[in-house]
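Removed: one protein chain of the complex. Kept in place: all other protein chains.
After this line comes chain A, so read on.
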Amino acid sequence: MNLKTAAKVTAVAGASLLFLAACGSKNSSSSSSSKNTATMAAQAELPTMDLSKSTDVWSSNMLNNTNEGLYRIGKNGSIKPGIAKDTKVTNGGKTYTFTLRKNAKWSNGDKVTAKDFVYGWQRTVNPKTASQYAYLYSGIENADQIVDGKKPVSSLGIKADGDYKLVVTLEKPIAYFDKLMGFVNFFPQNEKVAKNYGSKYGTTSKAMVYNGPYKMSGWTGTNLSWKLTKNNDYWDKKAVKMDTINYQVVKDNSTGLNLFNSGKIDDTVLSSQQVKNYKTNKNYKVRQTASTFYVEFNRADKDAKLAKAFKNKKIRQALSYAINRQQYVKSTLGDGSTVSKGYVSHNLAKNPETGADFTADAAVPEAVKYDQTKAKQLFKEGMKEIGETSLNIKLLSDDTEGAKKSTEFVQGAWEKLPGLKVTNQNVPFKTRLSRSQNGNFDTVISAWNADFTDPISFLSLFTSDNSYNNGKYDSAEYDELIKKAEGADANNKNARWTDMVNAEKQLMNDEGVIPIYQKSEAHLTRTSLKGIIWNTAGTNYNLKYMSVK
């Protein structure tokens, strides 16, 4: 009978498959990194390889290593030459003339010319492209109007003068313009290739062309592994030591650790539980990000009593003093994250004159200090000032495991204040965003990460007219300082630095927001891997000089 035979066959086949598989060879437990080859784990899928459309960490990392712009961001955010050989700044910082190197080539053999930059930039600001990073072009001549569809893309302030000269015109001096030039959304794009692939451009590793240290292969657009191989058409290929860097998407931290321990991958991110066991491992490494988690108060709260409370400086200070950040990052987070030194993150920018970190220059230690006695005292005084005896506030945050722990910790800390009751609201990320933006919250734990290595990427958020100033922090002095830093002092590095330092101090003295911690990633990275450059903001990884020893 058919049924009989079928049942037999399946049973035998099933059993033998299992048996055969069980006899498979035992994997060696040595590292997978052999000479000039290594395997890295990516914590999320690659959504795109389109330079105009990249918004996430991983596409940005991959694009930065397979492509190159005018500059390449090196160690500690330093600006290194890329396709631009020479730069002249004229017209009071409003005109940049870049001379391009003649030996830069695309992986299809085409030369990299000034036209590729013009095409790439125009494509990004073109409203039809719907780039979600086009706002970074703001300040380049006509960019804002083009994004709004009010002017043609050809009016963008970028012109090719022959094949190797590029002229960029700005509406006003942009102090961090050179840093932007190392950001993937400003890289050149090959018009021939982009037009050839049309809507498929950048959706697979094949439908893309590369002018950077590596070429990508094996990415089908939806799969979980791909390869970067040395690009022999790269102008500086002599500096590139790696032949192949494999990527495997690993979303589960315990899988990552198992893969690392079985020698299949050479770098993995650890969860806080894993950090406890691997803190002393020789491969343990903490990578800081320019991402600050902070509490925002809704000064325009619908509940008038709460709006009044959040406008009271003593109450804001009390809520800050009440949080034991040290204990929080150590015992609750435990993933290598550090206590915030202020709103602007640590290791983001250095004083142009002295080389001191921004957080050192702009430190307001009291604003991030834990002092319960002071907290209670200030809270009592603040409550007296607003004529209330009890407050009932809601604390909004994401519904991830980490965010829940955060809200519980802050709730526990705040409820020690006399007369304060806190209700936690953990909602999905998109809901949290829309509620923050609509002002539908009392207090919210928000996070901000910088787009580029300049404090302004943080500070511009809290000017009174910024649409992302959800808590409606409103300080004329602060607004004035930011205006100066972006306008009058834009060409004067030191004055601009002082403006930003003073703005941060103002925000912290006001306790405009309560910074809690700065996010870090705890990694296990094999010590044999050398030369990995990690930056806290913008694109994290620069693997041009990576090697295996």
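Going forward, contacts are C-beta pairs under 8 Å (C-beta built on N, C-alpha and C of every residue); 3 or more make two chains touch, one makes a residue touch a chain; residues count from 1.
Here is the rule we use: contacts and distances are computed from a predicted model.
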Per UniProt, the name of the complex member that is left out, chosen from "NADH-quinone oxidoreductase subunit I", "Cytochrome c oxidase subunit 1", "Oligopeptide ABC transporter permease" or "Putative DNA modification/repair radical SAM protein" = "Oligopeptide ABC transporter permease"
Among A:Gly221, A:Gly402, A:Gly439 or A:Gly531, which residue is in contact with the omitted chain in the full complex?
-> A:Gly221
Contacting the left-out chain in the complete assembly, out of A:Gln248, A:Asn351, A:Gln411 or A:Asn424 = A:Gln248
For the chain that got dropped from the picture, name the residues of chain A it touches.
-> 3-4, 7, 10-11, 14, 17-18, 21-22, 24, 26-29, 45, 47-48, 50, 53, 55-56, 127-128, 130, 132-135, 147-149, 199, 202-203, 220-225, 248-252, 254-255, 258-259, 261-262, 264, 428-431, 433-435, 437, 451, 467-468
